[in-house]
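Just passing along the structure, written as structure tokens.
Note that this complex is displayed minus one protein chain, with the remaining chains in position.
== chain A ==
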Amino acid sequence: MPPAVVLVTGVSRWLGGALAAELAADPSVERVLGVDTVPPRPEVLRRLGRTEFVRADIRNPLIGKVIAAAGVDTVVHMNISSTPGGSGGRTSMKELNVIGTMQLLAACQRVPSVRRLVLKSTSAVYGASPRDPAVFTETMQARRVPGGGFAKDSLDIEGYVRSFARRRPEVGVAVLRFTNFIGPRIDSLLTGFLRMPVVPTALGYDARVQLLHEDDAVAVLARATTGDFAGTVNVGAEGTVLLSQAIRRLGRVPLPLPEQAMAPLGRLIRQARITDYSPEQLRFLNFGRVVDTRVLREEFGYTPRYTTAEALADYGRTVVPVVDPGAVGATLSTAGSLVGRAAGVLSSLGAVATRPAQPHAPGLRAVRDA
């Protein structure tokens, strides 16, 4: 049964806005409410269609009144910030993430009309360490529990959502653990990181990176909202790339630095508001993380349209390469054909000269003219 009234938190971000627009375009959905503390940017607002924007803070108990008054039956919680820079520092990020979720869940518990909750979580809950298994399934837990930052917030949030599911067993709860988003329009940790012309990486490390195209992310969220999947599911594209590979495919210049230099550099880059390097993200960029997507394909019923490599290539269309991979390839194939031609000339020259100096094969051989 399709949901009648959907409430989407964090609608002013790209992904929230895209989901609200998708739901608004679906005639079977009666009403779409979008909640955020800041109004959406004009270009997002244009796409939102019949979505009703409610300027409210989920940290405020007022959100309960919004949910009750509109008779919301499906709540999509996406107002979770991954970067301290985007939400005014780590303290307010943690408050938004954890306290915001607690308030929202408290409100949902009180309202009897709520019968479905979708949480946009992250695969960062698995941590990133050298002791990790190569591929995480939904039943595995972090070998080294993330100590702080976004991953810790997400673990806490998932914990609160689990308790909510226990207290309201009739509510279908879907927890979507997304890998890193990428695409031409979305703004994520990796898009900011890979947009830098010179990309600093830790010397001697190469992370395995699994991505998810923004279109697939929106499609999975929409399916989770309108469908009836309950449980936890990893959401990531097929295949992986190494970080070094991604940097080269996008024509960036890798700058390997000693591991010790990365943390101070990360602080500098954060202060300059270029992109966000927190210690946990540095660990992720050293070791990477891959998740198993069998549940997504077989139980949730969605196969991402883009593989990791294709999603990366699609994102690559929007960044101007510093070192053009095409030009590098062309230069080297020209060099290759030149070598081939030179070899042709040399062998025709040398055919006469080298005839007497046939290499002597070891051992005795009988030779006769045919």
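In this text, contacts are C-beta pairs under 8 Å (C-beta built on N, C-alpha and C of every residue); 3 or more make two chains touch, one makes a residue touch a chain; residues count from 1.
The definition used in the following text is that contacts and distances are computed from a predicted model.
The protein name that UniProt records for the chain not on display, among "1-acyl-sn-glycerol-3-phosphate acyltransferase", "Cytochrome b561", "Na(+)/H(+) antiporter subunit B" or "ABC transporter permease", is "1-acyl-sn-glycerol-3-phosphate acyltransferase". Taking the complete complex into account, A:P133 is the one of A:P133, A:G159 or A:G231 that touches the chain left out. The chain not shown here is touched by just one of A:I99, A:V145, A:V198 or A:L242, and that residue is A:L242.
Among A:I99, A:V145 or A:L203, the one in contact with the hidden chain is A:L203.
Summarising the interface, chain A meets the missing chain with residues 130-135, 137, 140, 202-206, 208, 210, 239-242, 244-249, 259, 287-288, 290, 323, 325, 328-329, 332-333, 335-336, 339-340, 342-343, 347, 358-359, 361, 363-370.
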